[in-house]
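Worksheet: the structure to be examined is printed underneath.
The chains shown are only part of the set, and none of them has been moved.
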Amino acid sequence: MKSYRLAEIAQQLGLVLVGDAEQVIHGIAPLETAVAGEISFLADSKLVKALADSQASAFIVKPDHTIAKANYLLSDNPYLSFAQLSALFNDAPQALAGIHASAVIAKSASIGANASIAANVVIGEHVVIGNNCIIEANTVISDRCVLGDNNHLHANVTLYHNVIIGDDANIHSGTVLGSDGFGFAPSSAQYKWQKIYQLGGVRIGNNVEIGANTCIDRGALADTIIHDGVIIDNLVHIAHNCEIGKNTAIAACVGVAGSVNIGENCTFAGKVGVNGHITIADNSHFAGMTVVTGNVKEPGTYATGTAMMPIKAWRKSAVRFTQLDKMHDRVKKLEKILEENSSLSE
Amino acid sequence: MKSYRLAEIAQQLGLVLVGDAEQVIHGIAPLETAVAGEISFLADSKLVKALADSQASAFIVKPDHTIAKANYLLSDNPYLSFAQLSALFNDAPQALAGIHASAVIAKSASIGANASIAANVVIGEHVVIGNNCIIEANTVISDRCVLGDNNHLHANVTLYHNVIIGDDANIHSGTVLGSDGFGFAPSSAQYKWQKIYQLGGVRIGNNVEIGANTCIDRGALADTIIHDGVIIDNLVHIAHNCEIGKNTAIAACVGVAGSVNIGENCTFAGKVGVNGHITIADNSHFAGMTVVTGNVKEPGTYATGTAMMPIKAWRKSAVRFTQLDKMHDRVKKLEKILEENSSLSE
């Protein structure tokens, strides 16, 4: 278990310390569950009461939130400081530089300095792996992929050929980059669907995070493009020829159909579905399970669907939904009758 | 192909046999398709007609459902007896105890008695694997994982570090346990999303089944917890810091956002989505593709969405949905007019 003096933490995060610089901190915890020796943070001013009650030995707070009893690190953005702090307590195993004897690496591949290539990794012809990359066990990198520096591919990742990744990507297990886009031309042959070979690749920018068991397909003719700073969660599907703008965030189980152009700084909550061949403006946001049916020209927050109901009541509403156009006509007819009897109108 | 005398089956299942104890049974089939030499079962009393017509050589039935012609095993719960019987006819390959020469196992790892470690398995530092565990080919178990006895990890599973599993789990291929939760703090830096390192782990109880290509993320500070007896299907996403109560069942393609607390004995049909930071009572049930938008305090069955319609009619209802609030106001106005003309009211 890692531990730091509070002064060390303050220095690492560049924060002003108020209180006992020698206090030893061995973990981070929420206000409610923190115990002595832990540090907590006040990210939401509604939790000031919890701050007063917390047993933590130190707190990251805004300068106006200190209270008498404890040790503080002062931050204009305590949640961001907490995020930075989390790196100090990360106890994930440290990969050792070097190539495991069981890795199978093509002679034409180039592996950067201090790279860590784990057991049973397979690396194809003409692959370029930058410096300080970590490739975990049983990951497969096919021919002609090019990875920049400081990329971390967890275990059991698959990169098809011609996947290009910038620097500082973090790609989780089971994820597949560069699989064929779902492109077929209908024909009258016995097997109806004539495959369209997917000749494009996948290009991924810097500082991208991609969750577990996610799929990003290669382009049909041009590339599928993920720009710098994009973060993508687990079990996401990005179809061929999509382009995802800088710093956009995509939560788990989202599916994006082909040739969608998504702007910068968008957020997609879980399980959103996006129709193909549409364009989405910068700063657009989508509630969970929204069906994005067409172009989004105005930034804003969008939703589809219905509210959750007990199933018996829901069945009635669901039936009435199928009659909505008729109900509208009935209301219109009533309005007309009353209109024609003007003595009745307000 | 396995076969048993009916008497053996009766004895294994602890059921009373009526009929020919020497009848040889070589398979199980539904009433409609069973042939001579097979055993079937009557789980739904509406199928009594099918029982009479069935060609099976024996039947598992409730005591009051026997008919003259055949051999019976009497059970108070024929469907449960069928489930138990299925184990006798399971012809999945039997893993042999032992460690394949190609497995890569850290010296500090501990492997229990009679464990079966298949080809290309990679096991990290300080991992503990209990007795009788089966770890199939190309599975990766990272540092400091602890598995109890009788766990079965199928091929190509990935466990990140600090995943703790009880006894008797069955975890299917492609599943990833312990990937990073999707935690980021927004910042004003060039790359907007500051990663929150995920310091918690994953804890899984006894007798848990997890389907293929499912993801369960590690917790941010505390652990993600799956309690005893939980069953989870394929392509499910469980985000960081969720806690799933005992014997809850989660069907395929469900996504659960972060910090959700799910009670015991709940059932989630396929493709349900659950919003983050909510609590769901014991014995809550959700229809397929329900969006669980808030806390569920009362046990019951819930749904969202609309009924399926031909697309042309659906488009009309979908447009009317966007006008629903206005339609409500129009109805209200009509009511007011009639109210103010009281001679017209009923």
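Note that the chains take the letters A and B in the order they are written out, and that residue 1 is the start of every chain.
Going forward, a residue touches a chain if its C-beta (ideal position, glycine included) is under 8 Å from a C-beta of that chain, and two chains touch if they have at least 3 such contacts.
Note that this is a predicted model, so its numbers are computed, not measured.
**Q** With 2 chains in place and all of them the same protein, how many does the whole complex in this file have?
**A** Oligomeric count for the entire complex in this file: 3 copies.
Throughout what follows, only the chains that are shown with their structure count from here on.
**Q** What whole-Å value do you get for the distance between subunit A and subunit B if each is reduced to the mean of its CA atoms?
**A** 25
**Q** Under the stated contact criterion, what part of subunit B meets subunit A in this complex?
**A** For subunit B paired with subunit A, touching residues are 102, 104, 120, 122, 124-125, 138, 140, 142-144, 156, 158, 160-162, 174-176, 179-180, 182-187, 190-199, 213-215, 217, 220-222, 235, 237, 239, 253, 255, 257, 271, 273, 275, 287, 290-294, 300-307, 309, 313, 316-317, 319-321, 323-324, 327, 330-331, 333-334, 336-338, 340-341, 344.
**Q** Would you tell me which residues of subunit A are touching subunit B in their complex?
**A** It is residues 27-30, 33, 77, 79-80, 82-84, 86-87, 89-93, 100, 102, 118-120, 136-138, 154-156, 170, 172-174, 206-207, 209, 211-213, 228-229, 231, 233-235, 247, 249, 251-253, 265, 269-271, 288-289, 305-311, 314-315, 318-319, 321-325, 327-328, 331, 334-335, 338, 344-346 of subunit A that touch subunit B.
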